[in-house]
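With one protein chain removed, the remaining protein chains of the complex are shown where they sit.
Residue numbering begins at 1 within each chain, and the chains themselves are lettered A and B in the order written.
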Amino acid sequence: MYRYDQFDERFVRERVAQFRAQVKRRLDGSLSDDEFKPLRLMNGLYLQLHAYMLRIAVPYGTLASRQLRQLAVIADRYDRGYGHFTTRQNMQFNWIKLRDVPDIHSLLADVEMHCIQTSGNCIRNVTADHFAGVAADELEDPRPTAELIRQWSSLHPEFSFLPRKFKIAVTGAEHDRAAVKLHDIGLRILRHPDTHEIGYEVIVGGGLGRTPYVGKVVREFLPRRDLLAYLEAIVRVYNADGRRDNKFKARIKILVHEIGTEEFRRRVEEEFAQLDGPTINADPEEVARIAAYFAPPAYEKLPAKSNAYETHRATNPAFATWADANVFPHRVPGYAALTISLKAIGEAPGDITSGQMRLVADLAEKYSFDELRVTHLQNVVLAHVRQADLFAVWQKLCEADLATPNVGLVTDIIACPGLDYCALATARSIPIAQELSKRFADQERQKDIGPLGIKISGCINACGHHHIGNIGILGLEKNGVENYQITLGGDATENAAIGGHLGPGIDAKDVPDAIERLVDVYLAQREKGEVFIDTVRRIGVAPFKEAFVAKAPVKSKERENAVA
Amino acid sequence: MPLLDRKGLKQNPFVRADVVDETAGPNVIVPWANVQDALAAKGKDQQIGVDLPNNVPYGEVLALADKLALVTIDFPAFTDGRAFTLARRLRNNGFQGVLRARGNLIADQFAYAFACGFDEVEPSEAVFARQPEEQWLAAARRITHTYQRNYGDVGNIMDQRRAARLAKEQADGK
Partner (left out) sequence: MAQPKRVPLPAILLANDLLDGDVVFSTGDSWSRNPAEALIAYDDATADRLEAHAKAAFAAQIVVDAYLVDVSIDAAGVPTPRHFRERFKSLGPSHRPDLGKQAQYGNAHPR
């Protein structure tokens, strides 16, 4: 993975000192609270319901074991012994004090980490495929591109005060595991059909939140060398023309929608044509320098199948169940990528204790070339494990409650922190996830249901990505009580789709039953081998809608009469 | 109104007026809405500057560029970064006059203003009362070099890396 040179190192240290001085100037009144707020947001610091929350950047989700150990130190020393992995591959701590933040930033800088631009109206963490470098369907590892963009976008003088936040994702594979069509800019690495040179398909204007949109292709093929100049053109058009009159209409997706893709493309290309690429772009040597950090590790030459692994599978059903759900095929013979599920039954999705962090760090160091990945599905991946070692890893994971065999299954639920933590939330999301997880806990049943992605957001900002859940749950408020809307048919992959509403919102206690009714429709209607989302696509939403409203809870007036 | 450049506080020879006439003095800034009239009335030795809102189409400004001694661009709020882009576009298209950022920007944006092509900054009295000259100069010194190649930092990180590579190639070649 990328390692800082002297320039990166000095940059991050200066940033730490800068924020320390900004805190002082807030305390002595030089900076007003209004002025300080965006500055602290651009250093990852939110003020939430109970405390400050610090969001730490995990660039494109990749971490080294020593970095994860440092996060464990921070969790123990400055927080309550746990952290939370987010839907943008970052880490959040929920119990932080402002007085400690400069010291925390310093500890992060010690391991080449930072909180730069993890919030604020600027370019955020660039996310990428969590199976980067190992998936068989990959054309090129997206992480060098993501790293180049990370550097280019850091403390950008022109683009630090945008109309709103700006999120970029990169994928280099046939199957999109980075949801690039649902980002402000999505980049898909591809090969030009005629010249065979590597470049990017540029997708703009995707996003969730209040008004979800699937992104539009603005440039079918952008040569690799023009990446930074073209990004500059896009973000400049957005900075100049994006709406600033209404916070909920300020994303680039609204601009693209309001002026139309054609006009948006015209403005970008006009701007791009004026730019002098050679003075903006990174030279090929710099691109190669960065790419070298992501070269494949020193894999052993192994047979495609490991006898040890196959034997353990055959003799240990629990291990086989886990391997079936959590192991992803690796392009190199004899290796595998495994997902550590942070969705233990009945627990808060994506949370990890400091003890678990240390264990995962040890496993990454010993079994996966010292590297792990955070996924936007709030799990952790060890990407380079020998098949022969999978059993030993699994045993260690079992000891730490990290071996839940549910990746991609119905209990692999995405949830934002929701009203249990977040000052923006309208309802809780974690208890909904916990109840659903317990309701569907039976392993055989999960296996039977197959891949099904439930995503839960505690407010309209959609940090839980509910719009793109196969089943989405949105927590709102109705008559002073939490109320949940259910959506169906969302898809986060290359077949990106926004889910549709099923009916009026329901009470928290009715959510598990409602989800069961939807699952029952699927089980009754599916064709052989058909996964949930494909059944929805085939038979449409109507049968699900019918089932959803069928056993709706007794209307409140009737309930009052019943009680009286 | 305080006026700062990279070296700190400086004299501000310009005064503001709505219209240009004999009483306006040698250096006058007029509002954008009045700039055509001002340029028409401009005396032989008069310098005319203009106060732009931050959303003027840059082509319209460029059309008058060679007649203007000074262009200021407004920051209605420090969170509104459109002036950075307008300045950048003026510079990218050859504007060589004096560019001034004015209004509600804060000391922490000082370095960005220069990077985007501004020569000087005229902060609001209210901000300057809390953030005197030394804070502006200190804020601009905080980050020695950043990554972007085309924002006026000769020592930007990407170019420094390139220079180091070339130096190494030369040394290896010897």
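Methods note: a contact is a pair of C-beta atoms (placed from the backbone, for glycine too) under 8 Å apart; a residue touches a chain by one contact, two chains touch by 3 or more.
Everything numeric here is computed off the predicted structure, so don't read it as measured data.
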{"item": "Neighbouring displayed chains - absent chain, whole complex", "value": "A"}
{"item": "Chain not shown: contacting residue from A:240, A:348, A:414 or A:547", "value": "A:348"}
{"item": "Contacting the left-out chain in the complete assembly, out of A:96, A:109, A:148 or A:533", "value": "A:96"}
{"item": "Contacts of chain A with the absent chain, listed as residue ranges", "value": "26-29, 33, 47-52, 80, 95-99, 348, 419-421, 425-426, 428, 430-431, 434, 480-482"}
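Convention: only the chains that are shown with their structure count from here on.
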{"item": "Approximate Å spacing (C-alpha centroids) for the pair chain A, chain B", "value": "38"}
{"item": "Chain B partner contacts - residues on chain A that touch it in the complex", "value": "5, 7-8, 10-11, 14-15, 17-18, 21-22, 25, 29-32, 35, 38-39, 121, 151-152, 154-162, 236, 239-240, 244, 274-276, 279-283, 285-286, 289"}
{"item": "Interfacial residue positions of chain B with respect to chain A in the complex", "value": "55, 78-82, 84-86, 88-89, 92-93, 106, 108-109, 111-112, 115-116, 130-131, 135, 138, 142-151, 157-158, 160-162, 165"}
